[in-house]
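The complex appears here minus one protein chain, its other protein chains still in place.
Take a look at subunit A:
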Amino acid sequence: MLFGLPITGETIAFFVLALIIIISAVFMITMTNVMHMAVSLVGVFLGVAGIFILLGADFVGFVQIMVYAGAITILMVFALMLTHRGLSAEMQHEVGALRSTVTFVVIAVLVGTILYAIRRTPWTSNNINALQPFHQSTVTLLANAIFQQYTVPFELVSAVLTVALVGSAVIARKEE
């Protein structure tokens, strides 16, 4: 037994992925070199993609790898390179030690409360012991849901994406 969970392959995979995510996230926060931050960010995103695949959401996991670990990380590194002159040594530091400590304590209390609530709530679930796959391919299920039930939100998302990309091109354009 591991934290009250039976030791199966899924449990081990979950704890390995959780360890990767949390260690990468803590590295991301504590690194002083911004490039190292961007690299450890990939660890977080890939770990989350692994969690998605473990949960039977393979399509969402692959989208996560393509969009987050691929596109968004590249965008971040690109922006870091373009603004590298602005990163003076003084700015790399966080806010003062007092404010940093107070923030840490408040967030620790918040997360502790959430964890306590998660532990005390009686969750009803049908598959306690094993992660069962969906009865159909998730791509089929997602396509049915998106193109029948969620058609209007899907079109709205595509409109938002177009407007946001055109708008960001306009904002970032060099003014003459």
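In this text, a contact is a pair of C-beta atoms (placed from the backbone, for glycine too) under 8 Å apart; a residue touches a chain by one contact, two chains touch by 3 or more; residues count from 1.
Basically, contacts and distances are computed from a predicted model.
UniProt lists the omitted chain of the complex under the protein name "NADH-quinone oxidoreductase subunit K" (options: "Sugar ABC transporter permease", "Aspartyl/glutamyl-tRNA(Asn/Gln) amidotransferase subunit C", "TatD family hydrolase" or "NADH-quinone oxidoreductase subunit K"). Contact residues of subunit A toward the unshown chain are 3, 5, 8, 10-11, 14, 18, 21-22, 25-26, 28-29, 34, 37-38, 41, 44-45, 48, 51-52, 55-57, 59-60, 63-64, 67-68, 71-72, 75-76, 78-80, 82-83, 85-87, 91-95, 99-100, 103-104, 107-108, 110-111, 114-115, 118-119, 123-132, 134, 138, 141-142, 144-146, 150, 153, 157, 160-161, 164-165, 167-169, 171-172, 174.
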